[in-house]
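Here the complex is missing one protein chain, while the rest keep their positions.
Up next, chain A:
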C-alpha cells in the first residue's frame, strides 16, 4: 500500500478558530485519518515537522517565531495553504498595524488598567514582535488561499478531499457565499 499523504498544520498569529472549524467536520475526521497521516499539528501534539505533502497554516505572521515556523513549513511541505482570514490578509491581529509597536506594548505592559510590575518583557525566551502583522504570502510562497473567518468545516472538507484526489478545487455556491 502506497504511503498516505502526510499533512501538517500550524497556528501562527491566529485564534485557533480555523483549527476548530477543521474539527467541525465531525465524524468525517475518521474518514480523514484514513486518507492522510498527520505530522506536526496541534491535533496530535507532535512538535517536530517531517517532510509533508500538505501544510495548512492558520494565522498571520506577527513575531520572529512565526517566521521561523512558517519557513520550516515551506521547506518541508510540497503544498502550502493559507487557511482563513488571518493567514490570507493578517485579519484581526493586523488591526494593530494602525498603531506603533511601542504604543501596543506600552498599553499592554505599562499603561493599561490593572498592570502590576509594569515594563516591556525582554526575556530572550520570548519571540520579538514584528513592527507589523503580515499575511503569510508576504514571507513565503503560498500555493492555495482558503478564505473565511473561519472557512466553514464543509469548505475545508471540500478543499481537502478534492486536493487529495488531485482534482481542480471547485466549491459549491453554498460554501463560498458571504452572508
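Everything below uses one rule, namely that a residue touches a chain if its C-beta (ideal position, glycine included) is under 8 Å from a C-beta of that chain, and two chains touch if they have at least 3 such contacts; residues count from 1.
Everything that follows uses one rule, which is that contacts and distances are computed from a predicted model.
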item: Listed names "Putative outer membrane starch-binding protein", "RNHCP domain-containing protein", "Autoinducer 2 import system permease protein LsrC" or "NADH-quinone oxidoreductase subunit F", matching UniProt entry of the absent chain; value: "NADH-quinone oxidoreductase subunit F"
item: Residue among A:15, A:29, A:43 or A:101 touching the omitted chain; value: A:101
item: Contact partner of the left-out chain, one of A:22, A:54, A:86 or A:130; value: A:130
item: Listed residues A:3, A:141 or A:170, member touching the removed chain; value: A:141
item: On chain A, residues whose C-beta touches the chain left out of the figure; value: 64, 67-68, 71, 74-75, 78, 80, 100-102, 105, 120-122, 124, 127-132, 134, 138-141, 143
